[in-house]
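Missing here: one protein chain of the complex. Every other protein chain is in place.
Up next is chain A:
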Amino acid sequence: MINLDLTADVVVVGGGPAGTWAALTAAEAGADVLLLDKGYCGTSGPTASGGTGVWYVQPDPEEREKAMASREKLGGFLQDRRWMARVLDQTYENMNRLEAEARYPFPIVDGVPHKRGVQGPEYMRRMRSWIKRAGVRVLDHSPVTELLVDGTGTVAGVRGHRRQHGTGYRVRAGAVVLATGGCAFLSKALGCDVATGDGALFAAEAGAEMSGMEFSTAYAIAPAFTSVTKTAYYGFATFFRGDGTWLEGAGSQGGRSVIAKELLRTGTVLCQIDRATPEQQRQMRLGQPNFFLTFDRLGINPFTEKFPVTLLLEGTVRGTGGIRIIADDCATTVPGLYAAGDAATRELVCGAFTGGGSHNSAWAMSSGTFAGRGAAAFATALGATANRRRLTGVGEAGIQRPFDRTDALDVIRREVHPYDKNYLRTASRLEPALAHLDAVWDGRRGGAVATGGDLPGVRQAAAMVAHARWMYTSALARTESRGMARREEFPRLDPNQYHRLTVGGLDRLWTRPETVTGRELAVAS
């Protein structure tokens, strides 16, 4: 049932940083823009509820070179230098606009605005009001459930559900930008439960490919039984076993697997943030007030008391895998379809290592800008024919065929959340896990075709299962350890596997190595 029939030049799916920058840019290019958020644009997603560093680097050749070179080894040299340079340029411009036009209140340090980070709630509140001033229409609580294509397979709209109105909707569009975020598999990591990989499923159903899905082993530290995942500050922490003895080698960086192993072995790891000076402690509270929400409310002083911690899955939110993009305007392999932010692969700027924090936020605002501009141009070129096309939905699982949501959520908990399967990866555990995921995907055991208010939940579950299958398929295909894609039985980097990995398919998955681009600018430095 379609109760609301709309048209737009550009539809942006997702209202986090990438989506809002895409919407803003498309509107400024003259497009009529509709932004659809499954939650609420301004609070949805990990940026809004958190805070993030930003890869903001002055346009000084020496500083830029240092910034690009700094994480290249960590990233297995899979980054693209040309893309890094244009993301640094775009991020610099966007952050300056955020101050001048959105009036973001940056702190003043030594007399100048300090633009190397943003506080999430303030940033996203201002992005929402900014895009509305620019003329973007926003529909909140309106999850998209599938893409619509024309007779040539070009993406030409979306269908979805308005969950606070109980009605369906359809939008005819000249182009669609997917800015739906990564996938954290409903782990309750801060702000991540809306990030269920929906866009990747939609894109794959329209024929798009994924890249870098093996880089999806991100787990964040949080106090046990809570949600606040601010791993950076745990760089000031010491970790202990349940009996209070020092847990050697454990750390927020490089030593997180030690924490995972101890949690698997005994279920308890304790932590104390005991390596911050009083001045640093004061700065931490100012820098990230939400880091202290948990402690203040539990009555714990994290600097003087030991508290239990856990690791929450952040999947491709902090990993770098996502929809493969093939052009400077963030076009995918499907005409009319663009991808930005965590929904897209971040290998171009992060390579094989987590883009968590500054790189991901720079990527979100830059790729959003590129995609918004590209989508607006695509829609303009279509002209009046855009609204005369016959539209067909391409959604499969849960729409054209039954899909069992309960089974899907169960298999995600059993085969994707556990550290010994998704984090400490080895074929003998990955292969059976993938087989379980495949079985749920095939859906031989039943489930149903969903309609109305049940549909978004079923589609999210399908998106998570699809996501996990691409992750494990890519992980099995990379028989080496590169960046965050580590394999226990192949602990070393293999020079013969110096490539990116494309993965695709829905029922039958495939992988294909891809030559690393953009290295010609990486002079020996």
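Throughout what follows, a contact is a pair of C-beta atoms (placed from the backbone, for glycine too) under 8 Å apart; a residue touches a chain by one contact, two chains touch by 3 or more; residues count from 1.
By our rule, contacts and distances are computed from a predicted model.
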| item | value |
| --- | --- |
| Omitted chain, identified by the protein name its UniProt record gives, among "Septum site-determining protein MinD", "Cytochrome c oxidase assembly protein CtaG", "Ferredoxin family protein" or "Imidazole glycerol phosphate synthase subunit HisH" | "Ferredoxin family protein" |
| Residue, one of A:G30, A:P59 or A:P105, that touches the chain absent here | A:P105 |
| Options A:T226, A:T316 or A:N422, residue touching the unrepresented chain | A:T226 |
| Contact partner of the left-out chain, one of A:G135, A:G287 or A:G505 | A:G287 |
| Contact footprint on chain A, counting only the chain that is left out | 38-40, 42-45, 48-49, 51, 71, 73-74, 104-109, 114, 117-119, 121-123, 140-141, 163-164, 188, 190-194, 223, 225-228, 232, 235-236, 251, 253-254, 276, 279-280, 283-284, 286-290, 292-294, 296-298 |
